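Note that one protein chain is taken out, while the other chains of the complex remain in position.
By written order: A and B. Residues from 1 in each chain.
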Amino acid sequence: MLLREVEYARPASVQEALRLLGSHEGARALAGGQTLINVMKARAASPDVLVDLADIGELRGIELGSDGTLTIGAMTTYTDIVDSAEARARPILGEVCNQIADVQVRNRGTVGGNVCSNDPTNHLPPLLVAVGATMTILGQDGERSVPAQEFFLGVYMTAAGPGELLTKLSVPPGKGDGFASVPIGRDGTCIVNVAASLDGGAPTLAIGCVDAVPVVLTPDSVAEDTVRAAVRGANLDPPSDVHASADYRRHLAEVLALRAVAQAAGRK
Amino acid sequence: MTETTVTPERPLVVEEGESKVGFIGQNVPRKEDKRLVQGEGVFFDDVKRHEMGFVHFVRSPYAHARIKSVDVSKALELDGVYGTLTGDEVAILTDPFFELSTPPGAHIKDYALAVGRVRHVGDPVAAVVARTRELARDATELVEVEYEPLPHVLDGEESLKDEVVLHDDAGSNTVWSGVFDWGDFDAALEDADHVVRIERLHFDRFSSTPLECSGCLVEFNRGTGQWTIHGTHQMPGVGAIWMAPALRVGIDKLRFVSQDIGGGFGNKITLHPQYTACCLLARKLNRPVQWTEWRTDQHTANTHGNERTFLDVTVPVKADGTMLGFSVRAIDDCGAFPRYEPLGCIIWAQVTPGCYRWRNVRVDFTQVCTNKSPVAPNRGYSRMQHLWLTERIVDIVAGELGLDPIEVRKKNYVKHEEFPYETPNGCIYDSGDYARCLDIALDLIGYDSLEEKRRDAESRGKLFGIGIGSTLDSGTNNFGQSMILNPELQFSGNNEVATAKLDIFGEVVVTLGTVPQGQGHETTTAQVVADILGCTPDEINVRAGHDTYWNSNAGFSGTYASQFAVTGLGAVKGAADKLAGEMKQLAAAVFGCGPDDIELVESQARIKGNPEAALPFMALGAILNANNAGLPPELDVTLNVRYVYRPQFEKPDLERKYGNLTLTYATQIHACAVEIDPDTGVYEIVDYAAVDDCGNRIHPQIVEGQVHGATAQAIGAATHEIFTYDEEGNLLTPNFYDYHVPHALDMPPMKTGYIESTSPFTPLGAKGMGEGGGAGIHAVCAALQNALGRKGEGPIVWRSCNPYEGVWDLLRKPEDTRKLVSVETR
Partner (left out) sequence: MDAVSSRTITVEVNGEQYEREVEARRLLIHFIRDDLSLTGSHIGCDTGNCGACSVLIDGVLVKSCMMLAVQADGAKIETVEGLASDGELNGLQQAFSDHHALQCGYCTPGMLMSATALLRENGSPSEEEIRKGIQGNICRCTGYVNIVEAIKAAAQ
């Protein structure tokens, strides 16, 4: 509940943030804090330096390009997405963000924080993989783009390494998406979640909560048997914890995959 | 999410009776609200003292270990640390806390900090006090404790074997054991047409997790040796009985003060270990010390509700569905230290046959320690576990014999005309009408359209079930029940205190002995007093909270066990009656008439039939307090009265374990409809009805609020709330992230109804009702059973908590639980 001693800076620019992150080995970026502050309260991790990104305006905002591509700043909150007219270019984004926790968390929690913390039970990693998002990372050597599927590397680990910042992500337009989950209570932590998208032609499925990173499947069709076979063929080895056994997660993955695909098919 | 229907404007059903005049029975505005909605309540953590130190405990990471050494030297070097306390010091400065049990449980040594051994993860080993909260937390990381881990035991049945023993002084993990045998169970077995056997049922470990964690701010007065504890203790009378001998001081050296408490639900009754540690620190460091429990501490190391396993349940049944009784072997897991236990080993006997007319009951009850958090009287304490058993029995028997669970209940319920009803072990159920409450619940939930709802659910691919949960909330304990467990104990009866005075300016001031945590005591007290004194509740000033110094408390004072409407308001009524009598005597002396000629009305004492001859309260107060020359010498009034309410109880017959153990029995009959997604086990409570009968309702809104809250807690316990441990004895649900309680969107639409069966035994005809008896748990289990099973087939709901995966397991492996039940037909 009480943090260890920490140093704090609130830079006004991305360059200054990168400098601070680069010059202190134990530095972490502070976005909405809805995960990091809790981690620090539990003393599960105690960065030496917090670099607060709150004042960096260029990291916020949602732009809709003429080709329908959404560009979302990493510091955009879930509420920003839910309320955004532009974000309706990809309706599933707002719908899923609206299922995250509660108003207070949605007002502070950010898209960037959700993906960079990459807790296996988070909503956005599987969703962004399914919709084919692209992440933009800014580091000491400049900017690079990483497709969502390559962005998530391990539990709490992403392609944005120490001294780097996720600055924005872009999402192509589309409507043929689905998201199915079994949370613990309404809008609670997910036991299993599955995102599906049909906009690329063939279905893309991303299963969350079953591995360190979203498990991506591309079944040949939306037919039930095909989807089921794809999930089974993935030989999922989910974790067991107090909320669910490995068996139950494996079973839910299959059921929810079918539901996510059905949802997506219904909306395409 | 359908609209919630709250109790309709007009009561659904009200007992015929005199129309009520006065404030009792009305929804007067709550006195507590004004300060609470402005954030001006005073909870213990709001109290600040200059130069106070903040306490943080060093806690065991092991379920069971020997403490080899505790080194606080590095912590003491940290700038800002004021001092520490270790188990070695505690063992020198204090005596072990008083144990309630007979040997071997009597020999357990329980101290403020772990002495020599830790017995559950989170067991406090040392305490550090520092200038800030953060520094205290930092300093605990510098305390070095060397442990030698020991084997641990986490299961009640396993613990019985005494292969791993927690308390060497006791030599056994069995805290208490005994057999209760009433009626003639063997004859009932002979007489039965069917015998239904249930191998095992399990009531899971959970607690009501009040939103405010525990804590205290303790000051020590060196000159007088007096401690003042601003805290959250729900039962300070008993707290003092534990703490004073341990600290080797007289009871009056412990002053308990509280104003507002953020929920207790029984989880703030056994705080004496932590409070004793804080008392020692306040004295040692000569400064006030403040301890705030964290949520994680509350879940791991404060208290849980009793976990109980029921084995070999045997139910003799007649062909027409009449149940003759039951026998069971119960194993109660009380965690690492008994503390308030083994009282749970008898308290269930207040409701031995549940709502039913069963005359032959045999219970073989054993309570054991395990390396888990200690238990405390969590809401529904011990009766809830037992009543869940009786409801599971009724549903399983009905299911196995192909009988309608509604009809079986009505057939076996105690009948309205049988009240007051004496149970097989001599408890007197005061009043009630269970069948009527059940009919109301069925009506509220639309039972007649059950089949239509089922078809509709099935058309959407869901399984549908309706379940009933009937339960009793027994209140106002006869503490003589403790003597049944341990004849050496000198506790019996019950009491509560109130004072009432008329101040010099005519202000009526009342103090209570209770320790409210949101039950609206100030308000209902004012209603009762206002009706007696003939004024308005606004004119009654009820002091907020509790303070030993008010001298309005007695041995059993506190707020627990569903009794305020009886004991608290009984004391209030007694004090107000006494004060009213004195006011009339004084007015009579002033007017030169008799006291019977005086009435109290419109905030005045006046001669009946002569409204001109009136003395406002202010005049009465002023005359006696400041202007009393000339009053007749024989006038013996003080306008400052203290009244102790004592319910009528006898000491129980210890040989037969027989006697009246509680004064009142409120009824809760709930009905619940669930829809289960058979592909996932995920289920939703789609409709819910709660019918309550707590006798005369002093403040209907307050009663209904308790019904809503109890239902929400029960639904939580039925669906997600469970304290699960891993193999190492770590609690896997130590916070609100993992321990999911109902939030606003998790609540089903709820309809409520009520009847009022006046209690013949209480001063106001009211019954205590706050705990609620866990009806929601019984109802949800019953609904799930109804959805999942058909006669003689399908799974058996055998646990109180049924999370989604549990339901999925029941669905896909019905044979695993089906084999728990067998029917022998003669």
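Annotations for the structure displayed:
Please note the rule applied: contacts are C-beta pairs under 8 Å (C-beta built on N, C-alpha and C of every residue); 3 or more make two chains touch, one makes a residue touch a chain.
All values derive from a computational prediction rather than experimental measurement.
Considering B:Met747, B:Leu764, B:Ile796 or B:Leu810, the position touching the chain not shown turns out to be B:Met747 (whole complex). Within the full complex, the residue among A:Arg4, A:Lys175 or A:Arg267 touching the omitted chain is A:Arg4.
Panel shows chain A; residues 1-11, 16, 20, 24, 27, 30, 33-34, 37-38, 40-42, 49-52, 54, 101-105, 107-108, 186-187 of it touch the chain omitted from the view.
Listed by residue number, the positions of chain B touching the unshown chain are 1, 3-4, 6, 27, 29-30, 32-41, 43, 45-46, 48, 133-134, 208-213, 260-263, 265, 292, 294-296, 517-520, 701-702, 704-706, 708-713, 735-737, 741-745, 747, 750.
By definition in this document, only the chains that are shown with their structure count from here on.
For the pair chain A and chain B, the distance between mean C-alpha positions equals 43 Å. By the touch rule above, chain B contacts chain A in their complex via residues 133-134, 137-138, 294-296, 679-682, 720, 724, 732-733, 737-738, 740, 742-743, 745-746, 803-805, 808.
If you check the complex, the residues on chain A that touch chain B are 1-5, 102, 182, 184-189, 191, 241-245, 248, 251-252, 255.
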